[in-house]
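Everything below concerns the one structure shown next.
For this depiction, one protein chain was excluded, whereas all remaining protein chains were kept in their positions.
Letters A, B and C mark the chains as written, and numbering starts fresh at 1 in each.
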Amino acid sequence: MSDVRHPGLNLGTTDSPVHDAAEETVFGFWVLMMSDLALFAVLFATYAAMSVHGIAGGPAPVEIFDLKSTLWQTLALLASSFTFGMAALALKYDDDRRALSLWLGATFVLGALFLGLEARDWARMVTEHGATPQVSGFLSIFYLLTGTHFVHVAAGLLWMLVMAAQLAIFGLDGAVKLRLMRLAIYWHLLDVVWVAIFSFVFLSGLAP
Amino acid sequence: MIGLFLGTLRWDDVTFVEFWRTPDLNNAIAAAAAGLLVLGVVATLILLTVRGWWRPLWRDWLTSLDHKKIGIMYVALALVMFARAVAEANVMRAHQATAALDAGLVAPDHFAELFSTHGTIMIFLVAMPLLTGIMNFVMPLQIGARDVSFPLLNAISLMLTAAAAGLVMVSLVLGHFSTGGWSGYPPYTGADISPGEGPDYWIWALTLSSIGSTLTGMNFAVTLYKRRVQGMHLFRMPLFCWTVLCTSILMIFAMAPLTLATLMLWLDRHAGFHFFTVGSGGDMMNFANLFWLFGHPEVYILILPAFGVWSEVFSTFSGKRLFGYLSLVYATMAIAVLSFTVWLHHFFTMGQSANVNAAFGIATMLIGVPTGVKVYDWLLTMMFGRVRLRVPMLFANYFLVTFLLGGVTGVLLANPTVDYGVHNSLFLVAHFHNMLIPGTLFAMLAAIHLWFPKAFGFRLHEGWGRAVFWLMAPGFLLAFMPLYAMGMMGGMRRTAYFSDPLFRPWLWAAEAGAVLILAGFAALVVQIVVSVRRRDALAVPAGDPWDGRSLEWLGPAPAFEFNFAGEPKVEDVDAFTALKAQGEAYRRQETYEDIEMPRNSAVPVVIGALAGLAAFAMVWQAWATAALAFAGVWAVVIGRSFVRDTERTIPAAEVEAAHRAWLADVAAATPVHRRDELTPENRGLAEEPL
Amino acid sequence: MSDDHDLPRSEDVGEAAERRQYIRGAVATLALTLAAFGLVGSGYVSGGTALVVLCTLAIVQIAAHFRFFLHIDLARSHRDDLQLILFTALIVALMVGGTVWILFDQHTRM
């Protein structure tokens, strides 16, 4: 086998056998995530066209987006990326599961906060502007794009709950560590997608 | 309440009831097709019960995570679906040939359903499973691996594909399939014009199969990256493995746009969204854009593994090293990347600017360069060889010639100027069948002939194999050359009847060709039956019936469950040839080690069944059933993540015993000269090279 | 199985150094986020300029996420993933660029 160890997020010297196993599983997960990014890419491409051509007399982006709410969502998700980073450190260097659980818990709360804020934002758009996805092509793709991200974040939270259960049952064994590493990649990549969403959807929409 | 669980499904949707109510020829044909399906299923169930095959089927096949068995199941699934799709082609051609005299055989909507299912099945449920099956079986063996990287996921991919196949099959009996063609363009497939369940069958069958393909692509790419045996660097992989790698990469990226396009179509149909409805800010041409963003890489997903197979066939049956290995590798990579830059050529006539068309047209034509290189590399592979025209080689040489014609018409179609004249015509239909029949289908038939002994331990009967070739080869010409002509005479695809009597002789010729292809398929079935009967005379227990060149031929036929007793040594592209030359191919090992293999699992079957049920419920708008089944899928996934005991150990002693038994077979076999490889003397041991 | 000392140095930097990486990442991404929101919120940029500025900031921030949070860098041992990401970037650029080109061009001619 090549001398390439699994790069990126890793367990380094703290748990060599699992580190070896990570090479295949984590790389596989990276590949799967790239397929997911391709999905988001085509969503963005469609959004780029329809947010310009697809208003169809409905509300335009600048009328319905809210800078402050978007900023809070962004900060919540950004903070959750950091807390997951701390959880990854605890996973790698601490034998004590408490720090890991605490940081994971914080990530969960921040993720849930993000979901709540985004749902509130949607509710505001619908109630104040009547901006449902059935109104125009632009709104259809807006909800599909942000909704797809939303579903991903929600799935991440579910995954965290499952991992909490596995931590409780199995402790920090190799399989649990591998799954947490994959969850970390998943979570950070959702943040990457959100960077693209707040830049190209919300901020671009608010700076016409 | 019942509506939540049954949705819009009613008695009237059952094909037999429809026939009962309106007993005309059209409904009779539909009912006969449905009846054949039901009879086939019942007969299979009875056979399984009478023979007591349920337990072995479950234990040795359905729950197996062995890549070889999964590969074989993929191929079996594809052959079943092929039978239906080629029968449909025959009904369509027979209908067209008779249609102008009277009403023809089927109603226009039924005809539309036929060309839609024919295309959908041939692409997603014949070509894809065939090549996925072959890749599954061969690739891990060729790189010296014990299995793919994620065996459970591999089985899940298979079961999702099977669920998609099941869904399309069910549409024979319950309701109707889409009439919008395999590409399903809105607004025709929108809720206004196609309000029924048809497009939903199409949407969910594609979704299931494309999820399966994405997972397969990921699995194979990681396997090729991480599971190569010591010494097998990337540039020592057999060319087939390179094509698998490129195909996998295409699968990883190309399925996303399709999933998105079908999801958008579903949201338009059922949730009032406006992705493709022009009046409310949608753009229906974005569907074409997204569909072909998938569809063009898909074309190369279908053809690249075929190129891999041809490379193996030409080199093996010329008894010679592949010519231009590096050229072929770079050509494969070039095709893979270029395939993402050409999708617009499927809709040159949409009205965009000439410079957009020209750019995509040139990108398309560029693919001609690496493809041309490949053709000449194969020709030069035969040069200075000892060419023997066994069945795979017959197909290979036939492919070389017909592929030229397909290539020329492909370059023609790449020119927007020409495409404006023949877009949507039968010329186009002839072109892509020209690529997919001699290209993909014949490559897969060649692959089946080549690797069958490795899978089952005996060769396929050569005479019946030649019959398959001699029926299918002229069948293809007869079926599709008239279509080139008709296309240039203004005959359009998807036309239920041609009023112009000039087309009549061409249509009859095409129908005759379709019959020959069907007969060729029947010959294949006979060939398998005959070969099973004569399996003792055809047995090749020593494992190397064709004087093979790559690692899959190391070891017995059928292969060890664990593929290799130890780690094979790799020092050359033709790793097995090198081992044979050094006299190390059949050597006893000093030590044997325990081997860890994945335990059987029912999880893939359950996931496939639940996903299929969810999709079926979505088709009939049975939301509660769909939600429950979907939740069930995830419950199984999560539940499985709590299972720790997923491996089992094959003890070293058992490995040793198996290995020794094979070496005994080798010792008992007489090496045969290639001239005698079709005789019963061929027990799978090749004569020492001169 | 692996010898510990064959790990590339970049993966074996120790807890404190790795924590510093995360903190650097947090600071960098926060600064970039606030810059983007600030520029738009203040109305300082708009139209085409805004798109260019936002695009630049987003790309830098995405790179920062990969570098500091996902630990992807140019070290030799990381090339599998880096290649994968760059190839994905190429495909994504083709898909997005092509789609935008086609749909905008088509719109002008309908």
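As a convention for this text, a residue touches a chain if its C-beta (ideal position, glycine included) is under 8 Å from a C-beta of that chain, and two chains touch if they have at least 3 such contacts.
Keep this in mind: contacts and distances are computed from a predicted model.
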{"item": "Name under which UniProt lists the unshown chain, selected from \"Heme/copper-type cytochrome/quinol oxidase, subunit 2\", \"NADH-quinone oxidoreductase subunit J\", \"Pyruvate synthase subunit PorB\" or \"Protocatechuate 3,4-dioxygenase\"", "value": "\"Heme/copper-type cytochrome/quinol oxidase, subunit 2\""}
{"item": "Options B:103, B:350 or B:650, residue touching the unrepresented chain", "value": "B:350"}
{"item": "Contact residue for the chain not shown (choose from B:28, B:48, B:337 or B:366)", "value": "B:366"}
{"item": "Residue of B:103, B:412 or B:605 touching the missing chain in the full complex", "value": "B:412"}
{"item": "Residue in contact with the excluded chain [from B:4, B:17, B:284 or B:650]", "value": "B:284"}
{"item": "Residues of subunit B (touch criterion as defined above) contacting the omitted chain", "value": "107-109, 112, 179-181, 185, 187-188, 191-193, 272, 274, 277-280, 282, 284-285, 318-327, 347, 349-351, 353-355, 357-358, 361-362, 365-366, 368-369, 372-373, 375-377, 379-380, 382-389, 397, 400-401, 404, 407-408, 411-412, 414-425, 481, 484-485, 487-490, 492-500, 502, 506, 674-675, 689"}
{"item": "Sites on subunit C contacted by the missing partner chain, in the whole complex", "value": "109-110"}
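As a convention for this text, only the chains that are shown with their structure count from here on.
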{"item": "Euclidean distance of C-alpha centroids - subunit A vs subunit B, Å", "value": "35"}
{"item": "Centre-to-centre distance between subunit C and subunit A (centres being mean Cα positions), rounded to whole Å", "value": "14"}
{"item": "Set of subunit A residues in contact with two or more other chains", "value": "27, 31, 34, 38, 41-42, 46, 49, 53"}
{"item": "Subunit B: positions in contact with at least two other chains", "value": "225, 253, 257, 283, 286, 290, 293"}
{"item": "Contact set on subunit C toward subunit B in their complex", "value": "80, 87-88, 90-91, 94-95, 98-99, 101-103, 105-110"}
{"item": "Touch list for subunit A against partner subunit B, complex", "value": "1, 23-24, 27-28, 31-32, 34-36, 38-39, 41-43, 46, 49-50, 53-56, 58, 133-138, 140-141, 144, 162, 165-166, 169-170, 175, 179"}
{"item": "Contact set on subunit C toward subunit A in their complex", "value": "1-2, 4, 6-8, 11-12, 15, 18-19, 22, 25-26, 29-30, 33, 36-37, 39-41, 43, 45-47, 50-51, 54-55, 57-58, 61-62, 65-66, 69-72, 75, 77-82, 84-85, 88, 91-92, 95-96, 99-100, 103-104, 107"}
